[in-house]
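The complex appears here without one of its protein chains, the remainder shown in place.
Then we have chain A:
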Amino acid sequence: MEVDPVFTINSSERITFIPLLDQLPSYQSLLYRRKSSTIANKRRGSSRSRFGSIGSVKSTVSTINRHDDKEPEVRPIRELTMSMKDKRREREKRTVKAQDLGNWGQWQRNTRRYLKRMKEDSEDRLNSMKLWRRDIHQIEARFGTGILSYFSFLRFLVVLNLIIFLLMFCFIMLPIIIIPYTSGNATYSHPDSGNVCSVYPSSARRGLVIFHEHITDLLSGGGFLEQTYLFYGFYKVDKIHYPSCTYNLALAYLLTTISYLLVSLIWIVKRSATGFKQNLVKDEDSFQCFCNKIFAGWDFCITNEKAAELKRSSLLYELRTDLEEERMKQEKAKRTRKDKCQIYTVRFILNLFVIAVLAGCFYSIYLATTFSQEHQRNQVKVNFIVDLIYEYLPSIVITMANFITPLLFSVIINYEDYSPAFEIRFTLIRCVFMRLTSIGVLLFSLWSQITNCGEGVKCICGYNATLYSCWETRVGQEMYKLTIFDFIIIAAVTILVEFPRKLIVTYWKSGFSKWWGEQEFGIPQNVLEIVYGQTICWIGTFYCPLLPAICTIKYFFIFYIKKLSLIKNCRPSTRPFRASSSNFFFLGVLLIGLALACVPVGVSVAQINCSQACGPFVNYTTSWEALPTAVSELSLGPKNFLHALSSEAFAVSFFVVSCLAMFYVIALAGAHKKVIKQLKEQLDMEGQDKRYLILMLCQAQGLSRPQPSSSSSKPRSCSSPSYHTSFNSDFPQGLLLVHPPPNSSTHV
């Protein structure tokens, strides 16, 4: 608000219609921009994707730079802000004008229009084939775009897993399957039978097999499942010789692993690019948070009355929280030194406590894994159920830890006195860390078992061959068990916990049910669940090539389970998750999972000796060796080129160049921000200048004229297209003459 007494603005009084303002160039340009565009926007502003309209922002902004070299009236009619009648008139005008173009021009125009129509139709048809379109539309109508983003994320994962599976299938399984039908001649990686490392006892069950042993096998990946396409150990083919070429399956296995990690990375980064840009902008000093909530706060997709009420109350809650946060921030600035010390000490202690809890969880996972592996080695059969529990012990411990720690963290964070937004984020980071690191700890404890040959004895084969003749299959089995268990838990919790909870809360009104409350669909926890499953899939695909297919089916069923749970059991959470920031959050967590998945795969491929008794890498020391061996067989030119790429000189210079590029872009962004700030201040000054000058002018005009009657001042709104200007009216002109009005609202 203005401080200057001459120009104080009071919302209840406005200035009169001053014909001078109509002649200002700024107003004229607005009119012109409205009628026929100086901003040429030839392409259709957005595609049919969900975030398509954001793309139009880019195009609008970029076309502002081009506006002076394009003629007006190239803008498509549908992008004009007129009613249908006016649009038709405009169209007729353009058709008349186009008839002057001549036959060639007209033909050009018609073809262009026809092609555009074709493109739109095909895009439309492609969109209608999208998976689960109607289901997602239903969810969006009832629960809004925040929860919708979770389900479209789930859909993205289904498609991603399908693509990974297709990659593995086409390059690894298909060549093996078609060997009998083609003229290929396969060389197997037959283990050297004299070597002690290459003994691989068959784990198929012999004799009379009891039914429940089949179930155990199915759930643990052992027994009859072990020697199938499911696990690494089955792929014994080394090379396939065709008349014209040789297909190096070992190399293909390695390269497919690298490529599926790369494909996932590129796809996720591409998807998160828009969200990241906006999040980066948004995080700058909680930029525009109030405007976003008020102007873009209402979800127009909501059609359900109850959901609309909930949306209103959640908006109210959000606004109140934000206002309170602002007040808290002002209070925080007044904190004394003693208070600060106290709070920092409390935070330090609590963080130590969190680290202790995490360490405790990791240690228990380590113990559980070692115990489970010992039990599997000893082969002492106690009981069907108990055996299964021992097999699944690591999974059970991980799930319990993942259940308890979020509750603990959400209690702890209350004592640490952060702002509400930061609280949510920090708790989430802790939970993400917990979930994803537990897989790493599991793998680490597995490897310590595999490479442990006894006290102080060095392993002959590089790994403990007596206990783990085919350790990759064993790791694959653990990953398989984790996946199956994860799926069982999700289904069980929905059916056995959420459903009864809904029944109890609805039908048995008591203090307990009021305290427990209806289930909230907590998006962060659900997202962590599926990211956890996806990380397991990424790690496990190297050892268990069919795992992506299993995960696709798993996520497919999870979609329907979650949708059912959402509609029947849950109410939307009071703390809504913004759609855009949630997109960034999901993909950010997924990227962390991918990064964490690359580490175990990289270590096992490059460091640990591959097993000599099974798999396609028997002829190599480590799995990675297949690549240098293949490169050394290439001709001189490509070989030297690849050697140059992997040399240190190239790596260092590449690193330096990317650092320079990053610094340049950061500096550019900083400079732009400064320029924007300066321009804003300049705009403000210009507005004030203009107001002052117009006031002076009107006073001068008024003094040289007899007093006009107040009836000459007409309200402006009904006579002008007021939506494109910002001039207000209804101020008696007579007041101008007597003394400077205390308000003015003439501006650009």
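Just so we're on the same page, contacts are C-beta pairs under 8 Å (C-beta built on N, C-alpha and C of every residue); 3 or more make two chains touch, one makes a residue touch a chain; residues count from 1.
One rule holds for everything that comes next: contacts and distances are computed from a predicted model.
Note on the omitted subunit: UniProt lists it as "Calcium and integrin binding 1 (calmyrin)", one of the names in "Calcium and integrin binding 1 (calmyrin)", "ATPase H+ transporting V1 subunit E2", "Neutral amino acid transporter 9" or "Histidine-containing phosphotransfer protein".
In the complete complex, the hidden chain is touched by one of A:L131, A:V269 or A:L323, namely A:L323. The chain not shown here is touched by just one of A:A98, A:L219, A:C301 or A:L367, and that residue is A:C301. One chain is missing from the display, and on chain A it is touched by residues 1-2, 9, 11, 30, 41, 44-48, 50-54, 56-57, 60-61, 77-79, 81, 83-85, 87-88, 91, 113, 117, 120-121, 124, 128, 137, 145, 275, 278-279, 281-282, 287-288, 290-292, 294-305, 307-309, 312-313, 315-316, 319-320, 323, 326, 578-581, 680, 683-684, 686-688, 717, 720, 722-729, 744-745, 747-748.
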